[in-house]
Structures are given as structure tokens and as C-alpha cells.
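Just one protein chain is left out here, and the rest sit where they should.
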Amino acid sequence: MLIGKVIGNVVSTRKVESLIGCKFMQVHLIEDGKETNKYLVAVDAAGAGIGEYVLISTGSSARLALPADAKGNQIPVDATIVGIIDYMS
Amino acid sequence: MLIGKVIGNVVSTRKVESLIGCKFMQVHLIEDGKETNKYLVAVDAAGAGIGEYVLISTGSSARLALPADAKGNQIPVDATIVGIIDYMS
Amino acid sequence: MLIGKVIGNVVSTRKVESLIGCKFMQVHLIEDGKETNKYLVAVDAAGAGIGEYVLISTGSSARLALPADAKGNQIPVDATIVGIIDYMS
Amino acid sequence: MLIGKVIGNVVSTRKVESLIGCKFMQVHLIEDGKETNKYLVAVDAAGAGIGEYVLISTGSSARLALPADAKGNQIPVDATIVGIIDYMS
Partner (left out) sequence: MLIGKVIGNVVSTRKVESLIGCKFMQVHLIEDGKETNKYLVAVDAAGAGIGEYVLISTGSSARLALPADAKGNQIPVDATIVGIIDYMS
């Protein structure tokens, strides 16, 4: 799992049909509590807002945190925000 | 998910049968809105053109954005352009 | 597989339902017996404590070391502590 | 997908049974048309020869480009040469 800080959104109108409704967030990774310049885009499954610290799951696991599409198929997402961080200790 | 800028095409005539019809695009990754020299090739599922900013899904999720082959099997692709970016904010 | 040293916890109250009950641990990777600054978060399946050296499985394999959720589905985890290291030789 | 240049072979006699018959190729990655020192080994599914530029699929997709073993199971390969590059533009 990765820790990230949400820094913005990505808007894509023309996209594959199964991604309609996904909220794409720009993220900087947090390592040892510090913001890095490592960058990725993740789909939000946890109601994250800009500036929040979040927990991200990648790879095939990213799909398991998101609902299937209208045909019941998993959607083509490889990084998902699965939680909001309260604190690290 | 990754953000990329489409910088060119790749043409491969001799390839495994299940990849016939795939459009292979050369991509530079975009991080924090800036083009990097990180490089990959992705199959286009979103009608992307040269110079466009795109959203890319990698790993097993890349296959889910592409139709199955003639035998109904998933095809051996590990990076797919799944959307065209309108803007990032 | 990766070797890590557990350096702390991550607490997330608002998270996807299937992750309820997961214990998230901050980890520094160990390479050649030395602690590095490479950082990740893994879910504990082995009863690990702070300061212990652990064996970590990543990707889809991470899910196989954890119980399914209440609906019998695999949970969206991409790194799991699967063992406590006794020694390396 | 990755672009690679085939630079040699790897010979392994003692190997897991399901890999018998696989042709293992040493590859340098090509990025922006230039050979890098990034190195991997891929199984050939496209009839590639030394010096040729090839298209490589990685991860679980690599298995989909190769025949199943004698028992009908996918084989433990994580990088496969799936095409020969004609040109990049």
C-alpha cells in the first residue's frame, strides 16, 4: 500500500465506457511522513478531498475496491484510494 | 493510473495473433503537469492522437479496457490508453 | 518477496468496508541486512510488532495471505506481512 | 508495453517442468529509440532474433501470449516478446 497526499483532479470526458463516474485524483506519495515528488493518479473510493492524506492500493487489488461496471465486469483501474489517513505513529 | 503524452506510433507486423488490430502508441509520462523522459508503449482504447495527454491503465487492468480476441480470450497487453485528458486542476 | 523492518502504524477510520479490521504497518525495506529508506505500508498477517524484521508479499499474492471479506471476496490489499524473520544467513 | 533489443540468450537446463521449450532472450530496453542499459529476460513468442527490436508484454499478460503447459495450465513467465518492431514514428 502507498500513502499519498491528494493534490488535484484529472478530468477526462472521452474515456472507455466502464470508467464513467470515476473520480480521478492526482497524488504525491508520502514517505516517512514527508511529501515526495513521486506522482500518480488514483481513483477515489473513499471520499477523499484535496490536501488529505490517503491510503492507496495498486495493481489488480485496485479494482476490488470499486464497483463493477454496468455489465458486471471489473473496471480498468490500477490505483485506488481506499482510505483516509487519520494519523501515522 | 499514469498520465502520458502521446509522442508517436510503433508498427509491428510480425506479432502474436491476438494483437492484430492493436494501435501501439509511444508515450512520455507527465508528472505534475510536466513532460518527463519516462517512456512506455500503450495500446490505444480511447482514440488518442499524437500530442494528446492521456490516462493510462497498467498491469492486468490494461486488458479489461480492450476487447477479447477472436477466441474470446483476453489479449497480452500491459498498458492501455483509457481516456483523453481534458484538464488537470 | 521483500524484507522489511516495521517502523510504525497507520490509522485510517474512513476506509472501504472490506478493509475493516486490517492492521496497516509502516515498513522500511531491508536489503543485504541493512535498513534502507525505501518505504511502504503493508497489512499484517503474521502478528508483527514495531522493530521486527518481516517477510512481505506484494501484488495479487498479498491478498492470498488474508481472509476474504464478509461477502467472501478478496480484499483490496497489495502488500502483506506474511512472516517474521528469525535470521538471514 | 516495453520496447527491447534482443542481445543474447539464456540457457537453463534444470528448470520447472512447465518452462520446457521456452526460449529465453536477454534484452536491453529501448526508450525514445535509444538503447538503454535497463536489462531483462523475456520468453520469445514472436520468432525474435539477436539484434532485433521487439515489443514486450510483462506481468500476468505475458502468460497470455504463450501456450499452456501439458496439463493445460498457464506457465510461470512474467515477460514475453509479443512482436517484432518494423519501425517507430
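Chains here go by letter, A, B, C and D, matching the order in which they are written, and residues are numbered from 1 within each.
Methods note: a residue touches a chain if its C-beta (ideal position, glycine included) is under 8 Å from a C-beta of that chain, and two chains touch if they have at least 3 such contacts.
Owing to the predicted nature of the structure, the values given are computational and were not obtained by experimental measurement.
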item	value
Interface with the undisplayed chain - residues on chain D	8-16, 18-19, 24, 26, 37, 39-43, 59-60, 62-63, 73-79
For chain C, the residues touching the chain missing from this view	1-3, 31-32, 45-47, 55, 57-65, 80, 82-89
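The rule is simple: only the chains that are shown with their structure count from here on.
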item	value
Chain A and chain C: spacing of chain centres that average the CA atoms, whole Å	19
Set of chain C residues in contact with two or more other chains	60
